[in-house]
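Shown next, in structure tokens, is the structure this report addresses.
A single protein chain has been removed from this complex, and every other one stays in its place.
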Amino acid sequence: MVHHKEGTSKINVRDLNLFYGDKQALYGVSLDIHEKQVTALIGPSGCGKSTFLRTLNRMNDLIDGVKITGDIIIDQENIYNTNDVIKLRTKVGMVFQKPNLFPMSIYDNVAYGPRGQGVRNKRELDKIVEESLRGAAIWDEVKDRLKTSALGLSGGQQQRVCIARAIAMKPDVILMDEPTSALDPISTLKVEELITNMKKDYTIVIVTHNMQQAARISDRTAFFLNGEVVEYDNTDEIFSTPQDQRTEDYVTGRFG
Amino acid sequence: MVHHKEGTSKINVRDLNLFYGDKQALYGVSLDIHEKQVTALIGPSGCGKSTFLRTLNRMNDLIDGVKITGDIIIDQENIYNTNDVIKLRTKVGMVFQKPNLFPMSIYDNVAYGPRGQGVRNKRELDKIVEESLRGAAIWDEVKDRLKTSALGLSGGQQQRVCIARAIAMKPDVILMDEPTSALDPISTLKVEELITNMKKDYTIVIVTHNMQQAARISDRTAFFLNGEVVEYDNTDEIFSTPQDQRTEDYVTGRFG
Amino acid sequence: ACTSDDKNSSQASTSKDETIAISGSTSVGPLAEKLAHKYAEQNNTNIEINQIGSSAGITNAISGVSEIGMSSRDLKEEERANKLNEVVIAYDGIVVVTHPSNKVKDLTLEQVKQIFTGKVTNWKEFGGDDMEIVVVSREDGSGSRDAFQEIVDYSSGQLIKNAIIASGNGNIKTTVANNKHAVGFISFEYIDDSISTIDINGVEATADNVLEQKYKLSRPFLFVFKEGQLSEAGQRFIDFILSQDGQSIAAEAGAIPIK
Amino acid sequence: MDKANKRKYLLEKVSSKVFLICALLSVLTLLLIIGFVFYKGAHPFVAGGYSFTDFLLGTDWVPSEDKFGILPMIVASIYATIGALIIGVPIGLFTAIFLAEIASKRAAKIISPAIQLLAGIPSVLYGVFGLAIIVPFLQNTLGLVKGQSLIAVILVLAIMMLPTIVTVAETAIRAVPKTYREGSLALGVSQIGTIFRVVVPAAKSGILTAIVLGLGRAIGETMAVILVAGNSLILPTSLTDSIRPLTTNIALEMGYAAGTHQEMLFATGIVLFSFILILNFVLAKISAKGGN
């Protein structure tokens, strides 16, 4: 078990600082994310989990006035030195906190990424769409209305289609920002199983408020507080023998 | 304990059917919601929890093509017979699934409802705003930036301001649609405590995916499946000795 | 505020006793404005002049929106039927114009007709460069065009089909000034050195030649009003225009006095 | 019922009626204008013994000789409108996209208002610009004897459509939620892909409005067109022919027309109206289809 958790490191973050204009949101974050593991980011609301996650595929580039210092190295490449953001984002997929489906059919939403990669073959697309929707535990609910607008789905359904949309890209790394916070237990179970399965092929970073979820599915856990990483270790350690008092206080809260 | 759970009934729903156009979303829902209790609605995604909740303050009126049959009686008055929707919505407050703050300052968001009711006095408004924000466990985080845009807050912070905004109306009944799904454990704790406290004065109906949460804070629980109420009973009963196999399957899922 | 004071004429318009509303032809308009300007300096009268086209002016005179209509064309049957009176306030000379670089400076009326009816389509026929002629005419219904066609003696149906049709003297002038192939006709008042003028049958286009009837291309400027509707003030203004003073102002403005 | 609420409901009722009346005002004015134009324009055919088919299909327009045929003008209007659409719409939309999605904030802040400014320059000045710059340019580069032509009209109209299309479309594109862009970019789709596959479709309705308003400008424009069209009465067969669109025919002769001539100009208006109504009908159908 311990051996497994070592892994090889896929993403190295070194001394990362992030500013929204004058307001600093991340303070000297350094951590290594290991290949084919699930890394969970936990911490109270507003501590910078989403912000950190979004630096890994440079989504923060889109926000005006964001300044970043430090290095993020994925597969030996500093992602802030390259300018092929597209390659980066193809490799590093993302599921957002709020479902953000496009105003098009369910099918087109899932096929969106592959089409962007040049997949035009109808059969191939059909296959990708079905696999991805199955993977996101939503196929049965939507298979009869693939061609209807994705915006007619309930919140939970929408979020699962978002996951399908990300899976359809077959990325290396998948970033998930509270992907199950809008899901019911059954779909949550399915998605968690999915995440556990996906570990075979993908490196997964997940933000969650759900301590049990972090404990169940992640190999390593980072605890964020006020923009800093207080503690980062194997999940077992974090939940059983945290080194920092603040971590202990947080994870022993009886809530999840 | 059992005595407490009896209560007097505040809302009586009788044989409620709801259609989105041709698609039926609620099938003959009948249940009594008791005064000064917390009623939880649980069930898998897409089963109609949000839809049902929104019939209680007639928010579904806003959606084109929605047809409703059956009766909802609040305080002996059939809310679909009266035409004073304002009074209904003043009496029945709501917190939505996705935070929906207005693009104005935090202060103005919370003062929005009272102002709509004609409260103009600055001192009075200040007091309402502070009390409500405290009540929603967000005062300390925002007290220094009450006049800045509410949209600059993180998701969790926004949702708590939404709760504050609803509390500011001092309603009789508060409907909450997964109010803590975007919150971290610490704020969730605070909000749950708040809900438990509010029971003294308010009747609360809450949709939640979190079984533990339902168990912790609610007096009664309704289990929805495919638009029907499968079982509705004291929360203890639902979680310890469910009458229906489907309920049992659902609540014993090890997830939350 | 009723006593008029000549020194105050700049704000006079706000303190005049009577108002005469005049509307109509855009070619008569500028002349009428000048006459009104001079007249208002000496009289306690406010004269409103609207240049909106002959037809609209005549319609206004009939409907009573304006007291006097200005027309640069003769009245039509239907219009006459409304008991309209007309007064010729001046004449307007019409001159054929070309691009300044054009070598042709003199044409006969017959040659003008050949050009406008498309019988001749190249300037070399009349001693110019070997280049196509581009005819520019006014719109059907224009007073200048009516008069021009009547004197040159061709009908609208005979006008060469691909003629450019320009609205207003200014547009003809700009069009001709920008195209070395072009030929058109404008009022005397708009002559300047952006275009060159053509003598007709060897006679230069001047007011004197028109008055001596040597130069044929001219037409009347009309004031029209409904019988019995003319106010005293209106009558006085018309009298002023027809007087020696009025006519010399007209001459200064480039129009041809009525003797 | 609460007293305060009663007042609110009353206000609610009254205001919704007021809103309805405001909305109906445009229908009312349209009806008034249509009525007015038809009343004036139908007269020669109803009472004057003129044939409407001859009017539509006739190729001669000589009012002083009682010949009223507007086929060349109908053809000219159709050509000019289509031409202006083909040039003006893509350039306008692409400019709007550029300003909303690609240009730096600073550049957009300068260019957008500058383009809005163009909307306020009187059409006469566009005409003068066309006459002084575009017409001679066409004449010289194409070796024509006159530059007043279909192509000149198309260019001037395309230019005049720009401010409307750019302004309205830019606003619509800017209003597309950021989450769509984020979602697409996070899927490794390029900026261009994101723009054309998600942002533009999401702004579809606003873009159609931009086109409709721009088209309105093109169809309704007269003063600029009069100056560059040449207004010749020939059936256009090439881009370099002088043309007289329906609108210019009305504006050109209305000032001097009387009697039947004037009524025939109103009849030209009827045809123009039908043209506009058909076009709007088609566009409404397209946008209804696009909306689903």
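Annotations
Labels for the chains are A, B, C and D, by order of writing; each one numbers its residues from 1.
One rule holds in what follows: a residue touches a chain if its C-beta (ideal position, glycine included) is under 8 Å from a C-beta of that chain, and two chains touch if they have at least 3 such contacts.
Basically, contacts and distances are computed from a predicted model.
The subunit not displayed here is recorded in UniProt as "Phosphate transport system permease protein PstA", chosen from "NADH-quinone oxidoreductase subunit H", "Phosphate transport system permease protein PstA", "Phosphoribosylformylglycinamidine synthase subunit PurQ" or "Sulfite reductase, dissimilatory-type beta subunit".
Remark: the omitted chain is touched by one listed residue; of C:54, C:102, C:167 or C:247 this is C:167. For the options D:85, D:99 or D:138, the residue in contact with the chain missing from this view is D:99.
When the full complex is taken into account, the listed residue touching the unshown chain is D:162, out of D:84, D:162 or D:243. Checked against the full complex, the candidates D:42, D:91 or D:145 give a single residue touching the omitted chain, namely D:91. Although one chain is not displayed, chain C still touches it through residues 10, 13-14, 21, 23, 26-27, 29-30, 33-34, 36-37, 48-52, 56, 63, 65, 167-174, 177, 190, 194. With the whole complex as reference, residues 8-9, 11-12, 15-16, 18-20, 22-27, 29-33, 36-37, 90-95, 97-99, 102-103, 111, 113-129, 132-133, 159, 162-164, 166-168, 171-172, 175, 177, 190, 192-193, 196, 205-206, 209, 212-213, 215-217, 219-223, 227, 247, 250-251, 254, 266, 269, 272-273, 276-277, 279-281, 283-284 of chain D touch the missing chain. In the full complex, chain B touches the hidden chain at residues 57, 59, 62, 64, 86-87, 89-90, 93-94, 96, 98, 100-105, 108, 112-113, 116-117, 148-149, 162, 165-166, 169.
In this section, only the chains that are shown with their structure count from here on.
Graph distance from chain B to chain C, where chains that touch are one step apart, equals 2. Centres computed as Cα averages put chain C at a distance of 34 Å from chain D. Here the CA centre of chain B is 51 Å from the CA centre of chain D.
Contacts with at least two other chains are made by no residue of chain B. Listed for chain D are no residues, as none touches two or more other chains. Looking at the complex, you find that chain A touches chain B at residues 43-47, 50, 97-98, 141, 153-157, 160, 178, 181-189, 192, 209-212, 250, 253, 255-256.
Taken together, the chain B residues at the contact with chain D in this complex read 82-84, 86-87, 117-118.
Within the complex formed with chain C, the residues of chain D that make contact are 60-65, 67, 128, 131-132, 135-136, 139, 145-148, 226-227, 230-234, 241-242, 244, 251-259, 261-262.
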